[in-house]
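Complex shown without one protein chain; remaining protein chains in place.
And now, chain A:
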Amino acid sequence: MIHVNRSILSALAIIGLVTTSGVNAQPRTDLILGMSVEPSGLDPTAAAPVAIAQVVWQNLFEGLVTINKEGEVEPSLAESWSISEDGLTYTFDLRDNVTFQNNKAFTADTAKYTLDKILKSDSINPQKALYTPIKSISAPDPDTLVITLSSPSADLLYWLGFPAAVMIEPSSEQNNATHPIGTGPFLFSNWKKGNQVTLSKYDNYWGEKPKLDKVTFRFISDPQAQAAALSSGGVDAIPQFQAPELTSQFQSDNKFETVIGTTSMEVIAGINNNRKPFNDPRVRQALMMATDRQAIIDATNEGFGTPIGSHFSPSDAGYEDLTNVWPYDPVKAKALLAEAGYPNGFTFTMKMPTLAYAERAAEIMQAYYAMIGVTMKLESSEFPAKWVQDVFKDTNYDMSIVGHAEPMDISIYARHPYYFNYQSTDFDASIAATANTTNEADRLLGYKKSQAILAQDVPALFLYAYPKIGIWKKGLHGMWENLPVPSNDITDAFWSE
């Protein structure tokens, strides 16, 4: 009996030794991060999919400036800058001692080359339109870059921090899609197509060195498989978990940390403002009042997500809650519809993209509109290919639901043509005035005014800001809570245990 006890004790002691030595070990310096979409190429200046920026932005590539966790512009490769009184000349003081990961120096000439390339006539930069206010770029000396605009653009600095304007190196740019070379703290290691991209630490990085040595981005498209990968330890973190209905199992599990934040993506039901009866603002306002935003959030995202009353994300500076302009009120909605000449309602078609959140929302909205006598027919449209053709390009639709992922994209309502076919001289003037502002306070004021016009006019039904459900193992720190820019900035991430 004593012998048995002794052997049990010694066994326990061994287990104890093993586990304590595990605790005393150095914290891990590698990270496996799960993403739902594999990027198509790794060059954010040549293709739009957000998955590209989710791997390389800030980790591998950097711009003149950057956008921080709060959605504010911060210095990056440009140490400081000054803007002329008229808002037409930007002078950047560039950092010296910056090298690309192929040991070529970063200078004002490389910066000029990068920006010139965006604006060239055969440019394939997906965001070229954002940089068209730029008239010319000059590099008077290696540390100074001067950008001259043809008209003031209050957002230009923000867009210079955007993934589409990261700095590239002329001799390696041809291969950036498959083997990217940037100035960031991590360099490209390998890409197993269909499986994962691995980055490793860049030893000659100009700034503070990252705490991780190796970061693997693993691509798992199926939401169930994402949950399984987290549970089985196949990945350490999924910053944008795609299965809201499976989130509670991780919230109650003390091995994981679950952080719910917001993204820059506004989910809206776009309306073809040209078509009857939607050309009457009262009809659009009535439908907005017949829409219970919280019910849609509950049904599509398990209650995660923030209701919005205009086209602006709560994660952006200048956001205003305008959900009370047309709050849920089916009785008033029916009355307003009668006033507009549709006492018995009408029938229209909802073109649903094949996206889970859009399909679920459409079904809920169908039930709510039936309550005010409006019949909504549902028609499925393959996303992105067929949807982009039918809805976005040919504007052959009545209404459609989609998330607008680009940050600070309220000005799309002032773009003509655009798939809403929305015309408002007030709004166009407000956006133009905002662009012309030269200080931050006026810029935000301009955006507030623009938000209010949209909230009143309802060119689209504003539903909710898409949640960012971040789940990672306990002990991992420095992950972002919100996503002002679609990305996975892991330059500050580290393990404490």
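Please note the rule applied: a residue touches a chain if its C-beta (ideal position, glycine included) is under 8 Å from a C-beta of that chain, and two chains touch if they have at least 3 such contacts; residues count from 1.
We adopt the following convention: contacts and distances are computed from a predicted model.
Undergrad: Can you match the unshown chain of the complex to its UniProt protein name from these: "Ion-translocating oxidoreductase complex subunit A", "ABC transporter permease", "2-hydroxyhepta-2,4-diene-1,7-dioate isomerase" or "Dimethyl sulfoxide reductase subunit A"?
TA: The record for the missing subunit names the protein "ABC transporter permease".
Undergrad: With the missing chain put back, one of A:275, A:386 or A:448 would touch it. Which one?
TA: Among A:275, A:386 or A:448, only A:386 touches the chain that is not shown.
Undergrad: For the chain that's not shown, point to the residue among A:88, A:146, A:177 or A:259 touching it.
TA: With A:88, A:146, A:177 or A:259 as choices, the missing chain is touched by A:177.
Undergrad: Among A:26, A:82, A:103 or A:232, which one is in touch with the chain left out?
TA: A:232
Undergrad: Identify the residue among A:26, A:97 or A:121 that touches the chain left out of the display.
TA: The single option touching the absent chain is A:121.
Undergrad: Provide the residue numbers of chain A that touch the chain removed from this figure.
TA: On the side of chain A, residues 38, 40-41, 47-49, 121-130, 177-178, 192-195, 218-222, 224-225, 228-229, 231-232, 234, 382, 384-386, 388-390, 392-393, 406, 409 touch the unshown chain.
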